[in-house]
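What you see is the complex with one protein chain gone and the rest in place.
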Amino acid sequence: MAPIFKASEVHKRFGDHVVLENINLQFKSDCLSGIMGPNGAGKTTCFNVLTGKYKPDRGRIEFQGEDITGLAPHEIARKGISRSFQTMNLFNEFTVLENILIALKEVREHGFDFMHLLARESEVAAKAEKILSLVGLSGKEYHRTSDLAYGDRRSLEIGVALAAEPSLLFLDEPTSGLGAKATTQLLDLIHRLKQKYTIVMIEHDMNFLFELADSISVIHWGQVIAYGTPDTLRDNKWVKQSMLGEGA
Amino acid sequence: MIVRKIAAQDWITKEMLLIFVILVTLPLWIEQIGLYRYLGVEIVIWMIYGLGFNLLLGYSGLPSFGHGAFFGIGAYAFGLFQLWFFENLWLAIVFAIFASFIAGAAVACFVSHRRGIYFALMTIAFGQIFWFIAIKWHSVTGGEDGLLNIPRAAADFGIFAFDLDSNTELFYFVFIVFVCIVLLLWRLVHSKFGKVLQAIRQNEERARFIGYNVWLFKWVAFTLSAAIAGLAGVLFSMAQQGAYPDVMALHASGIIVMMTLIGGGFVSFWGPVIGVTIYFLARDVLGIITEAWLLWFGLVFVLTVLFKPEGVAGAWQEWRKSRTSTVSGYQTLLQFLSTKKR
Partner (left out) sequence: MTVSHIFPHLLNGLSLGLLFALIALGFMLIVGVMELINLAHGSLFALGAYFALTIIDPSLSWFTAAEDSYTALPLIYRYGLALILAPLLVAVVGMGLELCMRRTYGKKAEYGLLLTFGAALVIEESIRLTWGPTERYLQVPEFMTGAMLFAGLIYSKYKLYAVVLSIITIFLVWLFLERSPYGAIIKAGAHDSEMVRALGINLTKLRLLVFGFGAGLAGFAGIVMTPIWGLRPHVGIDAVIPAFLIIVVGGIGSFWGAVIGGILVGLSVGITGAYASDWSLLSMYLLLIIVVTFRTRGLFGKKSILEN
């Protein structure tokens, strides 16, 4: 089966500093693909290039057979790619509900509607409700986002990404900063999301990733240095090394 | 439940009615409190200007320091249309709004991909350009003296017409425009478009990544805001029967920022309305006592930025919140005591 998303020979440099070199990645439909690597290996930059924040200097990015190289983030988002952020990127003055509503496809398509109120339509509100219950934020609809607890903000971060009904979901270190209990809850959530969505996830919690991923790419020094299923990678010396690196 | 809660923000609110009632009766009492009717005209014009400006500053988070340009363009265009072509109120108004709309649209093309400081600097530069043209292009704008003797034709509604000669008549004309603008803007800022603008203010990057063309939204907000400033300029030029370059200077553009901020434009729709009132009262009341009223106003502004950027509206909201929370605290205490008794 053809991959849903394909990046070929992607290069990115900032000034003299080469951040990504000859990156080749393929993500299959209905799978959870993991990206791992030590800090500063270029994982987040890789996400940023793939989702349009930075234009690659060279290379080609394809989504559902269509060339999306160099498109603006909003154009890529509209093609059906959603992402979450490692450093949380929410609308802090909005309520939880508003955060979800504003990201819904139905609202996005009527962004220039000057007359109708946000979520006057009950089916849109119901949809937002559903997403909130999926990420475990039911009952907190009217909390101000900036007042939320850290773990709830993490969940909302994923909720906002889900609201656009993506065909492909990028998650940038969703466990970052979470405690053991919250991480278990998140594991459960992503297990459920896996049934419905195609997911690409950056993660440095190895056990977390090995538990979830169908395939994993290891990025180090701006290059993909290993690729395989969790089982084949478990004994890979690079993976071991970067695990040690993380532990230190 | 959700639907009901959001439906509360509808066309008309209690605050809105209160402000309308205060303003509609203003000609009856303003002279009793020692002020004059023309002040009412001026205040309402600046309220319109401020509300439009707050669409940028408060709702979209775009600090324009050159908005006076569009106010001025509206004023000049209104006068020039009548001096060049013919005296007709409606056509002149449409022409003037169109002129400031076009100017706003052109400037917006250059500034919409920016935010924060760079946005402010670019708007200063554009504002200065228009101001400079207004001063130097004598043959059209009358230079530093401005455009004089702009006619103020009667407002002709087809079946009936009313003169705008007296300040009271002019006041009600301006007031009607104010009501329209308030109703429209209130609806606009609570519409999907308005929410997207607020989302962009809070987090431009996220807005982009959930699929909004941020540039276009900013462009529309800027252009709309410029057109409303133009409308306010029209009214000002009707009131003054002239158009002057002063309103386009950096100083004047900065004053509208100050009014909007002091009133609480960051946190409330009514921020500019409050701020404009404070400014004009300071000018006319404080101005009688001391020549240095602007110094005091500037100091108040500095203190606002330092200690309460949410302005008067923000302080009011906080006070009300603290009051309700003490009430509920009191109730909890009562509850606690009654359980103890049992």
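Labels for the chains are A and B, by order of writing; each one numbers its residues from 1.
Note that in this section a contact is a pair of C-beta atoms (placed from the backbone, for glycine too) under 8 Å apart; a residue touches a chain by one contact, two chains touch by 3 or more.
Model, not experiment: these values are computed from the prediction.
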item: Omitted chain - touching chains that are shown; value: B
item: Sole residue of B:132, B:162 or B:319 that reaches the chain not shown, by the stated touch rule; value: B:132
item: Absent-chain contact - pick from B:117, B:159 or B:289; value: B:117
item: Residues of chain B in contact with the chain not shown; value: 63, 65, 110, 115-118, 120-122, 124-126, 128-129, 132-133, 136, 249-251, 254, 257-258, 261, 291-292, 294-295, 297-299, 301-302, 305-307, 309
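Simple rule for what comes next: only the chains that are shown with their structure count from here on.
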item: Intercentroid distance (Cα basis), chain B paired with chain A, Å; value: 41
item: Chain A partner contacts - residues on chain B that touch it in the complex; value: 2-3, 5-7, 9, 187-188, 190-196, 198-199, 202-203, 205-214, 217, 220
item: In the complex, chain A residues that touch chain B; value: 51, 53, 72-74, 77-78, 82-83, 85, 89-94, 97-98, 101-103, 107-108, 110-120, 122, 125, 128-129, 141-142, 160-161, 163-164
